[in-house]
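With one protein chain removed, the remaining protein chains of the complex are shown where they sit.
Here is subunit A:
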Amino acid sequence: MSESSPATQAAHPKDYTGAKLGMWLFLFTEVLLFGGLFILYAVYLQRYPEGFRLGGEQLNVWFGGGNTLVLLTSSLSVAMAITALQRGRVRQTMGLVGVTVAMAFCFLVNKYFEWSAKIHHGIYPSSPQLKELPAGEQVFFSIYYLTTGLHGIHVLVGMVMMGWVLLLIRRGKVNPEDYVTLENAGLYWHLVDLIWIFIFPLYYLIL
């Protein structure tokens, strides 16, 4: 990537408020992206309450619950990492960001097994078995795969981002004096967690 001229960089310290404002605006757009799927969920739930109930009963609450725990822990660790860096404990920060990356990985492994089990039972979009089911259940599983799939992509992106921040901390580019990159990555990670906190009850618990 290119840099603006060195003189500009030196003369103008980073605008922290601006950087965080930008991140919050970006997070709005992510909420709205998932908002489209939640609207579809609401409309089709109203149309097919029975099909959604039958579909929801087939989801394994232990997989979902486990992943909820994993994500909540990772949000805790990233919040602790930010505080640790503010207090100048760089090694501890790296450890905590490392925990976050590991948790994200656990989430994806868990999701892999959950999806594999479903696909093994012949339930996946446009599978012959799914086409036999009533319309409500077909719609339910389509939305389920789209929402959790899109969320899974976000977990992956967040994991890569956290790994990249870890590298920046190791190189000293993110340090106790200049930690807005870690804060913004943390905000993104909290959003990924937050969206899951809506997905989990809507798909696994209330149906």
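Simple rule for what comes next: a residue touches a chain if its C-beta (ideal position, glycine included) is under 8 Å from a C-beta of that chain, and two chains touch if they have at least 3 such contacts; residues count from 1.
Everything that follows uses one rule, which is that contacts and distances are computed from a predicted model.
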The chain missing from this complex carries, among "Cytochrome c oxidase subunit 1", "Monovalent cation/H+ antiporter subunit D", "2Fe-2S iron-sulfur cluster protein" or "DNA modification/repair radical SAM protein", the UniProt name "Cytochrome c oxidase subunit 1"
Sole touch to the unshown chain from A:L32, A:L69 or A:V160: residue A:L32
For the full complex, which residue in A:L21, A:L69 or A:I197 touches the chain that was left out?
A:L21
Sole contact to the chain not displayed, among A:G64, A:G136, A:G158 or A:G186
A:G136
Among A:L54, A:V90, A:C106 or A:L146, which residue is in contact with the omitted chain in the full complex?
A:L146
Given the full complex, what residues of subunit A touch the hidden partner chain?
1-5, 7-8, 12, 15, 17-18, 21-22, 25-26, 28-30, 32-37, 39-40, 43-44, 47-48, 51, 124-126, 131, 134-136, 138-139, 142-143, 145-146, 150
